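A single protein chain has been removed from this complex, and every other one stays in its place.
Right, chain A next:
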Amino acid sequence: MASIAKSRLCNTCLRQVVSRSSWLAKSSSMITRHSYATTSHNDQPFRMAVVGSGPAGFYTAYRVMSRIQQAKVDMFEALPVPFGLVRFGVAPDHPEVKNCQDKFEEVASSPNFTFIGNVAIGNQGDHFRGCTIPLASMMRHYDAVVFAYGASKDKKLGIPNESELRGIYSAREFVGWYNGLPEYADLAPDLTQGEDAVIIGQGNVALDVARMMLQNVDVLRKSDITESAIETLSKSRIKRVHIVGRRGPMQAAFTIKEVRELMKLHGVFFHSIDMALLPDELSKLPRARRRLMEILVKGSTSRLEHSDKSWSLDFCLSPAEFRGTPEGRVQNTIFERTSLSSPFDPTSSVQNLSEKLQIPSSVVFRSIGYKSVALPGFTEAGILFDDKKGVIQNDGFGRVLQTTQDRVASKSELTTLPGAYCAGWVKRGPTGVIASTMEDAFSTGDAIAADWAAKVQFLNSGENHGWEGLRTEVDEDACRVIRWENWKNIDKAERERGLLAGKEREKYTKIGEMLAAGR
């Protein structure tokens, strides 16, 4: 037994072991194994709240629980279901990316971990029907709080008719919709108005959106994509997808895996790119950029005459205006051509030219990035939020910054706010794959453990009881708090629904359904 408890189980084994009743005991010893920080200050265990249950929150919790003996972590999630963008962002046809959930399950199965779902902190979000706990109330019960709530808004283009015309969606809405995010369950995007789709932005989200429209629906049918998305996509008339960016291929944000997938789609042709935007000798480029450019040059495996759908990467175009039908539907997007100051430099600046170009647009997706917003209560708590960058100001390791007055020098300076930390997109901005969020969350976790070991000041010096203390201030029944075992019920019910439909899972897309299944 001892040897099993000591060994780290791989994810596949974990799935088998998780079901065993003795698992809790094992996982607790497993998670605390690497401890180096002292157990407690004044013999109290370290109590940490995590706001958000996506990869940043879970990986930070995991790191802290590995590094601080008997650390107790409470994770708050506004929705009844965990995993954030792993559930609602990762494309349904990338199930392997979701395997990181196995690690999160492992963390959650520790007796030192408490999931508090359907409870929002500070902010009563757009998609929220649980209870909202003011930030200040929550912070009173913990040694530390980690903000890992990600980026819940999206950036706007700020061009004429963007908000007025129908048929213009944000990629966030569309991705949320096909992944069953309750906020967008009723989006019902219209893909039947014509054959041309325009996606503005050239990141991986843009490529995901394109793939959903270009991919054979039968491939998606087996994934955990929602049934309503399948229905809409199978009625889609879209044949041509333009993925438009202001800069060139050398500056593009997409990564090679996503491009390769599109290039390999059966019966989908890729219109070749403007070769003038590429250096003559690709072989001299750094490895990653070289391989990406080579694949763009090589193009799709399907030839035009054998393809019924196609896509293109349209570079050096800056959106200027949408034009619509008299009925108020988007019809065309007007772009201004741009010029790169240094086309082969990945950091090249770009300038709009006066020449304009029109691309027919039966539907438009705006995919120019997500944005984090401050939680209500940040100002009162002294937490600095950079509205321009959409991040919590931090020291680079995830320690939240505050402004303090230096009375001697009579000036203000930035110092770290004791006990406040951040991780993931709200810390460094909304970019990067799960691996980068993991690295980032680990650095925050290491900072927390180092601070605890160094016995620096945390949020509250007295005895903290975490959720056990906080819940006395909350009407838990009225709140319909979802604990981990409730989530497991939802999970089971979704899998059973999926089984009937011949797929991995059929997600609930309404909060009410989730709550009912979680009972």
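FYI, a residue touches a chain if its C-beta (ideal position, glycine included) is under 8 Å from a C-beta of that chain, and two chains touch if they have at least 3 such contacts; residues count from 1.
Everything below uses one rule, namely that contacts and distances are computed from a predicted model.
Chemist: Tell me the UniProt protein name of the chain this structure doesn't show, selecting from "Sm-like protein lsm36b", "2Fe-2S ferredoxin-type domain-containing protein", "Ras-related protein Rab-7b" or "Proteasome subunit alpha type".
Modeler: Result for the unshown chain: "2Fe-2S ferredoxin-type domain-containing protein".
Chemist: For the chain left off this view, which of A:Phe442, A:Trp487 or A:Tyr508 is in contact with it?
Modeler: Of these options, the touching residue for the absent chain is A:Phe442.
Chemist: Among A:Ile256, A:Ala320 or A:Ala516, single out the residue that touches the unshown chain.
Modeler: A:Ile256
Chemist: Give me the chain A residues in contact with the hidden chain, please.
Modeler: Within chain A, the residues touching the omitted chain are 3-4, 6-13, 16, 33, 94, 96-97, 99-100, 102-103, 255-257, 260, 287-288, 291-292, 395-397, 428, 433-435, 438-440, 442-443, 446.
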